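Presented below is the structure to which this report refers.
Note that one protein chain of the assembly has been removed; the remaining protein chains are unaltered in position.
We just call them A and B in the order they show up, numbering each chain from 1.
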Amino acid sequence: MSEAIISVDRLTKKFGEFTAVNAVSFNVGRGEIFGFLGANGAGKTTAIRMLTGLLVPTSGEALVAGFDVYDEPEKIKQNIGYMSQRFSLYEDLTVRENIRLYGGIYGLSNREIKEKTNELLETLGLTNVSDSRIGSLPLGWKQKLAFSIAIMHEPKIVFLDEPTGGVDPITRRQFWEQIYAEAEQGTTVFVTTHYMDEAEYCDRISIMVDGDLKALDTPGNLKKNYSVDSINEVFIKLAGTAERSE
Amino acid sequence: MRTIRFLLQKEFLQIFRNKGMLPIIFVMPVVQLIILSNAATFELNKVNFYLVDHNHSTTSQELVSHFESTGYFKLNGYSQSVDDGIQSILAGRDEMVLTIPPNFERDLKARKHADLQLIINGVDGSIANLILSYSQSIIGKYNASIQPTVRQLDVNHNVGQINVQSVNWYNPELNYINYMVPGILVVLVTMIGMFLSGMNIVREREIGTIEQLNVTPIKRYQFITGKLLPFWIIGLFEMAFGLGIARWGFGIPFVGSFWLVMLITAIYLLAVQGLGLLISTMTDTQQQAMFIAWFISVVFILMGGLFTPIESMPIWAQRLTWINPIAYFIEIMRMVLLKGAGIKDIWELTTALLVMAGIVLTLAISRYRKASV
Partner (left out) sequence: MHTFKGFVTKEFYHIFRDKRSMLILFGMPIIQLILFGFAIRNELTQAHIAVLDHSKDAVTRELIHKIDASKYFTVSDELQNADQIKPAFQRGKIKEVIVLEPHFSRTLRRDGQAHVQLVTDATDPNMAQMVSEYTQAIISDYQQSLDQPGIIQAETMIPKTVMLFNPQLKSVNLFVPGLIAVILMLISALMTSISITREKEMGTMEVLLVSPLKPYQIIVGKVIPYMVLSLVNVLTVLILARTIFGVPFRGSFVLFMFEALLFILTALSLGLFISTISNNQQTAMMVSLAGLLLPTVILSGFIFPISSMPWILQMLSRIIPARWFLVIVRGIMLKGIGLQYLWKETLILGGMTLFFIVLSVRNFKIRLD
């Protein structure tokens, strides 16, 4: 395994009495597609928000792209991209305007922004609607655009929180093709999902249950160890005792 | 710096794409100025009164016609029963009952005391007061006209008469509109600075787009500048626009320096925007933010001397105005616009505003965090 680009050691997050993430530890290698699985409410989003500098951990250590989440969150942010579970681009701005905004914020020059915009529009097939407000686009296109914007500044790691929520299977497949393409370029992809079949697409996966990390291995190994044919079944075995879910 | 430019682009696009925004910016000041300045007056219009005349003499009739000839009073009903008069007040038909006693004319001619009675609807105290003082003045004038005042000038005792002449400066016609307009402009600018600006920030939090921004390397000051600057500009524009309407639409003569007003507005906006920002750090929903802002502005506006003078308030209330930016701004506006005060007259008030802006902004910015705890 290549050197760890994300290293997490007993990372914990408590909200009052409630422990959302309980002393999880894992590493993610450079260029990996790392799947972070679990049911809704298992603590995935909390974990990802800690790694992206959006949430301050209660205890534990974490290094992302070589920077400490407590001391240097801003440096982390220069090196990562993020796509949140809830769609968070600006619905009242056009495709072009959203791209331009985030390109500018990430420090791309005007020329780079122009190039990237054309590239993006062509790849996603959005050239016709480049001047339409995002709010008018179908969900699948919005998600793809959000992903493209997340990687526009060529970050080392991209964090995806439930990127395929609510889209049809074909769009989901296309999405994963985009993710592969990205990983091929050397970008590390950290993706959370509750679709267990998507686990097959990852290099390694972990499964969170009620805030605890209950499994960490390649999909193949996990299936072998639990003697089942699908990650779904692995999950059912692990999460049989789960208490938290929506 | 470049980042701020991109943020401003986004903000302005969003602001003007919001369908409600343009009417708010352009229509609201006009409507507020027209309605508020015309409605906010305590002058006396036609007062309907009820007559109970037990005397039926020329003198009593003359008195009544004195009332009517002022144009302020209108005889609306009459009978021999005071109770009927009170009924008409209860029913809202009349505001006053004038009762003239049976021996009115006779008593007057004999230089004796003649008792008139006024029953006034006291529900609205200030109107009732006005009705009373107008009535008293009418009665007094009538009294003087039919009774020569007997005076003996005693040379030894050396008394004379003190003549009092009253002169009104800055507002010779005692025009209430002139007094209200600076205050209305203050309210307008406050709504933009506190409400719109503050809610705008909370909106991003509520719909979740702020997360996408927080995950970028964007700096705190860049984000805040990007959020506050557009409404700062709009607020300044609104003041200029409002002044223009007042000047050319209403013909209100403003004497002070336009640029001084704009300078003070710029400082004031920082203070109220700081408040809006502070409020936005305390809440996650627009509903709450709006509520808190509403609460604060109502209290500040009422206590700021917009409708009733600060000098009339009890001491504890007057002390509270020391931390009320609206009070300072209204005072400065009135001094500059209506009296032509200059920088040397208002520098103390202005400094207070600056200090307030500084404190509030510092507090708000330090509370604003890109990460939650």
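Everything below uses one rule, namely that a contact is a pair of C-beta atoms (placed from the backbone, for glycine too) under 8 Å apart; a residue touches a chain by one contact, two chains touch by 3 or more.
Note that the structure is a prediction, hence the values are computed from the model and not measured.
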item	value
Chains on display which the left-out chain touches in the complete complex	B
Which residue of B:I139, B:L263 or B:L354 touches the chain not shown here	B:I139
Which of B:F16, B:F237 or B:F291 contacts the chain that the document leaves out	B:F291
Of B:I89, B:L185 or B:V215, the one touching the omitted chain in the full complex	B:I89
Option touching the unshown chain, where B:N121, B:T190 or B:T350 are the choices	B:N121
Residues in subunit B touching the chain absent from view	18-20, 24, 28, 31-32, 35-36, 38-47, 86, 89-92, 107-108, 111-129, 132-133, 135-136, 139-140, 142-143, 147-154, 157-172, 174-176, 178-179, 195, 199, 203, 207, 282-283, 285-288, 290-292, 294-295, 298-299, 302-303, 307-309, 311-314, 317, 331, 334-335, 338-342, 345
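Here, only the chains that are shown with their structure count from here on.
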item	value
Distance between chain centroids, defined by C-alpha means - subunit A, subunit B (Å)	55
Interface residues, subunit B side, partner subunit A - complex	2-3, 5-7, 9-10, 13-14, 17-18, 207-219, 370-373
In the complex, subunit A residues that touch subunit B	52-56, 73-74, 77-78, 80, 82, 84, 86-90, 92-93, 97, 100-102, 104-107
